[in-house]
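What follows is one structure encoded as structure tokens, with my remarks underneath.
Of the protein chains in this complex, all but one are displayed in their positions.
And now, chain A:
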Amino acid sequence: MEVQKFSYDNRIPRLFAIATISWGVIGMLAGVLAAFQLAFPVMNLNTEYTTFGRVRPVHTNAVIFAFVGNAIFTAVYYSMPRLLKTPMWSKALSRIHFWGWQLIIVAAAVSLLMGYTTSKEYAELEWQLDIAITIIWVVFGINMMGTILTRRERHLYVAIWFYLASWVTVAMLHIVNSFELPVSFMKSYSWYAGVQDALVQWWYGHNAVAFFLTTPFLGMMYYFLPKAANRPIYSYRLSIIHFWSLIFIYIWAGPHHLLYTALPEWAQSLGTALSLMLLLPSWGGMLNGLFTLRGAWDKVREDPVLKFIVVAVICYGMATFEGPMLSLKNVNAISHYSDWTVAHVHIGALGWNGFLTFGMLYWLIPRLFNTKLYSTKLAGTHFLIGTFGIVLYAVPMYWAAFRTYFMMTAFTPEGQLQYQFIDVVQSVVPFYALRAIGGSIYLIGVLLMVYNLVKTARQGRFVESEEASAPPLLRGYKAPAKAHWHSKIERKPVMLLILSFIVVAIGGLIEMVPTFLVKENVPTIASVKPYTPLELQGRDIYIQEGCNNCHTQMIRPFRYEVARYGEYSKAGESVYDHPHLWGSKRTGPDLARVGGKYPDSWHFNHMLEPVSMAPGSVMPPYPWLFEKEINIGSTNSKIYAMRKLGVPYPEGYEAQAVKDLKQQATEITERLKKEKITIGSDKQIVALIAYLQRLGKDIKAATH
């Protein structure tokens, strides 16, 4: 048969690799800043652009979508052509994908720091960027499918299944979770409210971990581990089972982020059951990776690439053991809202994603530049420093989590809470400091890698493309008679794509449809009323400042929570919350029932100088809220949008809304005046006070 000549392009993988390293450093730097801010509030630098509430989303988005995202694309653009014996389908699409993604990252960082956020975790970006992400993701998908359809290798290697399933699932998650109604150029409201919003959000959030941080990286493991060890994967059969069971189960597990919340009980149980089952395929994959090195462990001692990959796979095993454990309700009672979750995700992020990426880069860069690694010793040092950094990051966080739990749940013999929230904060601050040091050490290791890789690139010569040749695939191929049905799927990428989609869609549907359709699941409470225009504006300021990064609005039905924060939260209380603001981490106290707890003047002074009201607080001050004005002009479109989404503002209320807003603002400033505080009624702080004073009031009114 005629053999065709073609070449593998190295320019796009190089671009993505450079982006991976650059964004990695920036994203981790943002993480280190955020970590130090929790220990030393002065690090908030007293500007609105650098407070924790805005830096933290920049850190998470940068690490997930910029660092890990670019690492995925490096791997795909390098391994896919080689596994399929064809160049990427379109050079133009590759370039659009690369530059489009980097532009989105820059726009994301700028807009998040400016306070444009939807508040939905790991999906904070506003609607234009959501659309841009969709377009670039489709470009990536077309390029991938084009490559697969023009391939010269009949069978699709397992890494490519993982890439394809990741692509289709991320597309589904992103689109479903991003349904939102634009209110203005930089503001939108989630289509969903309350429980439904929380369920969609954590279905998305959990599966962003699954299909952005895990499955593409398993694809990378299945390609780069055999390459680095120079031997095939331990069991290809196991990888088939691993793939299908993992993608089937993962999608169901989202509700374990909402245990003991107002999510219907049955959905919580379903999430727990499937999360436990998830342990098996996860460990199947981990063992498949580790067993690949059977009889070759001596290589691991010498080769930094293998060292990084082995520890990455072990961290994957640890995190995927811990995950199902955290889904048990009794364990979750301790871990939820605490630093345990933070430790858990960082075992995954620093260990699994970070180390696997470093392993790939140490293997790839010398090959792209046709040379040897500049310093194997330095890479070994990076490995040691990085491992130490992970340990120093995680251990204080676990410690802090248990300390928090024991202090939060302690009652005096008289039945009173033994500790104030601020006592707990004070006692974990030293752990925050240690964690920040751990993160910094990890970052120093990364800087060593940057130096090492730059030196490697300098000493070599970049290989723009590599020539190869292979016969084309013949049309009308007939499989041998004894071939199995699954081999047909492996030859038919479109079918594989569709089957993967069906497998992941089942779980999502069974979970979500009942919550959306059954009335009993979200009982309405007659006394719960829509927010006033001023409170609505205040809520958007709460979102703009990222308050939900540290404060929850979801009291769980435990004695120690009810005694501290008040009556536990009901699903019916957040039916008008587009989006929900339940939160996932309590660095500060829960705010679900803060309304009426303190006078307006307390909030005024507290927002201006938190330690004046709560000595020892690590909350940053928000002086700009006392200068910036409420965007009153947006009130009408906000009311209109909310009504479109189903919030029962009366028809034509817009004519009245601004008047009501001004009147309520004046009432607040009058009350403040009585306490000798003068502030213009058009300032943002007034709206924020109105919102905070509203929280939890509806239910209180009903019970008293």
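Heads up, the rule we're going with is that contacts are C-beta pairs under 8 Å (C-beta built on N, C-alpha and C of every residue); 3 or more make two chains touch, one makes a residue touch a chain; residues count from 1.
Definition applied: contacts and distances are computed from a predicted model.
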Checklist outcome for this item: The chain missing from this complex carries, among "ABC transporter ATP-binding protein", "Cbb3-type cytochrome oxidase component FixQ", "CbtB domain-containing protein" or "Response regulator receiver domain-containing protein", the UniProt name "Cbb3-type cytochrome oxidase component FixQ"
Checklist outcome for this item: Of A:L274, A:M408 or A:C550, the residue touching the omitted chain is A:L274
Item to check | Option from A:W137, A:W203 or A:F248 whose C-beta touches the chain left out | outcome: A:F248
Checklist outcome for this item: Checked against the full complex, the residue among A:L287, A:V450, A:A468 or A:I632 that touches the missing chain is A:A468
Checklist outcome for this item: Where A:K372, A:R458 or A:K644 are the choices, the one touching the absent chain is A:K644
Checklist entry - In terms of residues, what is the contact footprint of the unshown chain on chain A? => result 8, 79, 82-83, 85, 153, 155, 157-159, 181, 191, 196, 223, 226-227, 232-233, 236-238, 240-241, 244-245, 248-249, 252, 266, 269-270, 273-274, 277, 466, 468, 470, 482-487, 490, 503, 506-507, 510, 514, 516-522, 644-646
